[in-house]
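One structure below.
Only one protein chain is missing from this complex, and each of the others stays in its spot.
And then subunit A:
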Amino acid sequence: MKLDAKIPEGPLQEKWNRYKATCRLVSPNNKKKLDIIVVGTGLAGSSAAASFAEMGYKVKSFCFQDSPRRAHSVAAQGGVNASKNYQNDGDSAFRMFYDTLKGGDFRAREANVYRLAECSANLIDQAVAQGVPFAREYGGYLANRSFGGVQVRRTFYARGQTGQQLLLGAYSALNRQVAEGNIKLFSRHEMLELVLIDGKARGIIARNLDTGEIERHAAHAVVLATGGYGKIYYLSTLAMGCNGSAIWRAHKKGAGFASASWTQIHPTCLPQSGDYQSKLTLMSESLRNDGRIWVPKKENDPREPGDIPENERDYYLERRYPAFGNLAPRDIASRAAKERIDAGFGVGPQRNAVYLDFAHAIQEYGEDTIRERYGNLFRMYEKITGHNAYQRPMMISPAAHFSMGGLWVDYELMTSIPGLYAIGECNFSDHGANRLGANSLLQACVDGYFILPYTIGNYLADELRVGRISTDHPAFAEAETQVREQLQRFLDIKGNRTATDYHKELGLLLYDKCGVQRTKEGLESAIEKIRVLRADFWENLRVPGTSEHVNTELEKAGRVADYLELAELMCYDALTRDESCGAHFREEFQTAEGEAERRDEEYQFVSVWEYEAADQEPVLHREELEFETIQPSVRSYK
């Protein structure tokens, strides 16, 4: 596998403009001769599909949900960052670039991160033009809030439903192009295989989830915008259907997979209450603007929170990280919470939570102001837990959330397979080893609206001559047979354990050994256990019904089968990185104060994995990270 990041020459601030000025273009009347498949309709997928269609390409857009509007971007609550400097607090593209790079513990590409910051301001303009009702000041201008890991206010928000509003903006743009006939929409369709012809991505095999039909779809380029795979932990903040199957199957066809183990564990989620639990709901990080996090100073303190006096509370984030306090970045906040919980200071019936307390904020600003800022979050909290957070502190706990890892992409967002692109959360690019709050909506939108529409032309300019791609090519037949055989194999096992059963066991194992903290021994034992579990899956799985109709269990089986392979790669990824950085915290590599110990001399690179064969160790390739503009420093929030 050859890794060429294709970073343009020139000073950081000029790279993207230079690229745009020199990349090849496809003329307007030629665009209609080119087909693009976009898998996924979240912010990245919808924005890319809409943009391609407006430019004149012919687009096919796929999602497994019953409508593109339901993709999980819809659930992002807190906001989207942009370096508009509306607050006059010294923000700039450069500062945002630096915050993002530092937040990612200097494990991302300078050029990509700068481009993200550079394009951020334009995104706000774009969203406003689409009718996204961002929060406004009384004078009618846009309002901002602050988020973890930064010291400026650059986060734009629409109450606690920013993701929903941005997605509906992209969804409306998508639908406008559907009506124009430039996009063909395939809802309730799942991509099950990538089709390569002469080494280039030329189409997909998809299953119609309502009828069970297996379909072939051809195109000149395939774009994966399939989101994160945090659901691999079973309990996570993701939607039930979120999965890693599209990128995993692309990986098995030759796409490099980068930083597989870097998963963000979000500090402010609702704790698990029982083994029937299907997901852990996220409470927006924006709550940390006004809420204070604490645990009792006394171990296993049985008292109600209101009965614990101020001097017997440990505001551990404020104590350990005075400069950032409750707004310390997510990886640090999660680790600090886990440390307190593991040490026996956890609260709640299962002793698996910490308090997030609004009493001070309510005293300072009044309940009405807090209600206006977070009303829907407090209401959601009450629905789920039955508790009123205006009167009693919330109980929160860390949970798996965002995948920094994903398919390796170059500066053009192309994977190591020509013609296959990965955008949004499913690629590895911009967040390094830890993503800053409110940067995920940004990355998804920037990839889809502003980057890929330019870079894809640079590739497609050469594809004009091949004409329309036919699904009669033997490569399609072969991929289709593979898909049919796998579906049949699931149905034929007729064992005694359900896909969910395996998923839960895998999730527990992975959270324990490859979650907030990792050790060499733990990871080695996890690899062994995953192999045993995988073998058992193929012996004892039970999938009811047939493949000819709606069959949710069959869908789950495919996703879990992929998770059982991806989990192993995650463990190799964590095992071969003898350092701690961002979300990757190897217990062997920490300072005397328990902070992450990064080892730049040996590990200033991105781990990119090549698939070999089932049950074989994957091959590690490295993309060295070169910092031309900034010097990596110790990431301190103290």
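Note that a contact is a pair of C-beta atoms (placed from the backbone, for glycine too) under 8 Å apart; a residue touches a chain by one contact, two chains touch by 3 or more; residues count from 1.
The rule is short, and it goes like this: contacts and distances are computed from a predicted model.
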Problem - Listed names "RagB/SusD family nutrient uptake outer membrane protein", "Heavy metal response regulator transcription factor", "Fumarate reductase" or "Transglutaminase family protein", matching UniProt entry of the absent chain - result: "Fumarate reductase"
Completion exercise
Missing-chain contact, candidates A:E14, A:D89, A:D125 or A:E521, resolves to A:D125
Handout entry: Residue touching the undisplayed chain, where the options are A:P68, A:G203, A:G230 or A:P305
Key = A:P68
Fill in the blank from the handout: Which of A:E137, A:D368, A:D462 or A:E588 touches the missing chain? It is A:E137
Problem - Candidates A:E478, A:D501 or A:D536 - the one touching the absent chain - result: A:D501
Fill in the blank from the handout: Contacting the left-out chain: of A:Y86, A:Y411 or A:F476, that is A:Y86
Practice task
Kindly state which of the options A:P8, A:G241 or A:G507 is in contact with the chain not pictured.
Solution key: A:G241
Completion exercise
Contacts from subunit A to the absent chain lie at residues 47, 50-51, 54, 65-70, 72, 74-75, 84, 86, 122, 124-142, 158-159, 161, 164-165, 168, 171-173, 175-176, 178-179, 185, 187, 210, 239-241, 273-274, 276-279, 281-282, 379-380, 383-384, 386, 449-450, 453, 496, 498, 500-501, 542, 544-545, 549-550, 552-553
